[in-house]
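These notes concern the structure reproduced below.
The complex is shown incomplete by one protein chain, all other protein chains being positioned as in the whole.
After this line comes subunit A, so read on.
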Amino acid sequence: MRRLAKVIVLTVWLLITLFPLYWIVVTSLKPKAEIFSLPLRYWPGTVTFEHYTELFSFADFGTYLLNSLMVSLISAGVVTVTGVLGGYVLARFAFPGRGALMLAFLVTQMIPLFIALGPLYLLMSDLDLLNRLAGLMLVYVAMLVPFATIIMRGFYERVPVALEEAAQVDGASRMAAMIRVVIPVMLPGIAATFIFAFVQCWNELFLAITFIDSEDAKTIPVAMNSFITQYDIDWGAMAAATVVSVIPTLVMFAVIRRYIVEGLTAGAVKG
């Protein structure tokens, strides 16, 4: 009895969780006339891919996709390398100012970056980086470096120091020991950090809409934002765009789900 109740509750919650996603997929596959007609159909009467083809032929979604991909890949790459370096030093050395630095990094995680949205716009303008993907990348890197550094530090602390010392005894320099011995052990953690950073960049909206309005530099969220500011929302195209933009992050999250849970809970549970 108790078990049955549990199964029912869990099933209901799963349905509630998945239904909105199901609904957006179904909407994206319905012809326009069917989306805006009653009674609603819970399965498309005619399955069509017209919204997807429309997206890429009229809306130039291919460019946005490429922009998003480039910004996210490069930013996540730089963030990961920076985190790998900084996290190592924070985990392995005691030096003056280490505590202050950790605090300075942690504080940025509590304060949303859009509090400084205006001054960031001015800075981008001063550096002539408005409407440039490079500008977006720089800000994204800054936004994610503290997180990456702190999480990498945690990963390093789980690698025994003896491993490194053994390599150094064999005559390897500290840097070489780090690259040859420590990094391979941490590869899953590094991959998780990279993917997490990628997804954050891929999804970021407010900075992007503040810095970018030229067609050739738009990322996907910027493009989708201009869909909604139009008077009538074309929900077919919007649904298709949602589906396309969520596929890469879904795949990546599936790969690193375990690490995300670990990362999210590590800080909270230790106390």
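Keep in mind that, in the parts below, contacts are C-beta pairs under 8 Å (C-beta built on N, C-alpha and C of every residue); 3 or more make two chains touch, one makes a residue touch a chain; residues count from 1.
In this section, contacts and distances are computed from a predicted model.
Undergrad: Match the chain absent from this complex view to the correct UniProt protein name in "Sugar ABC transporter permease", "Spore gernimation protein KC", "Fibronectin type-III domain-containing protein" or "CHASE2 domain-containing protein".
TA: "Sugar ABC transporter permease"
Undergrad: Using the touch definition up top, pick the residue from A:L130, A:V145 or A:A167 that touches the left-out chain.
TA: A:V145
Undergrad: Give the residue, chosen from A:L69, A:L113 or A:I179, that touches the chain omitted from the document.
TA: Candidates A:L69, A:L113 or A:I179; residue touching the omitted chain: A:L113.
Undergrad: Can you list where subunit A touches the absent chain?
TA: 6, 9-10, 13-14, 16-18, 20-21, 23-24, 27, 35-40, 81-83, 85-86, 88-90, 93, 95-96, 101, 104-105, 108, 110-123, 138-139, 141-143, 145-146, 149, 174-175, 199, 202-206, 210, 221, 224-225, 228, 235, 238-239, 242, 245-246, 249-250, 252-254, 257, 260-261, 264-265, 268-269, 271
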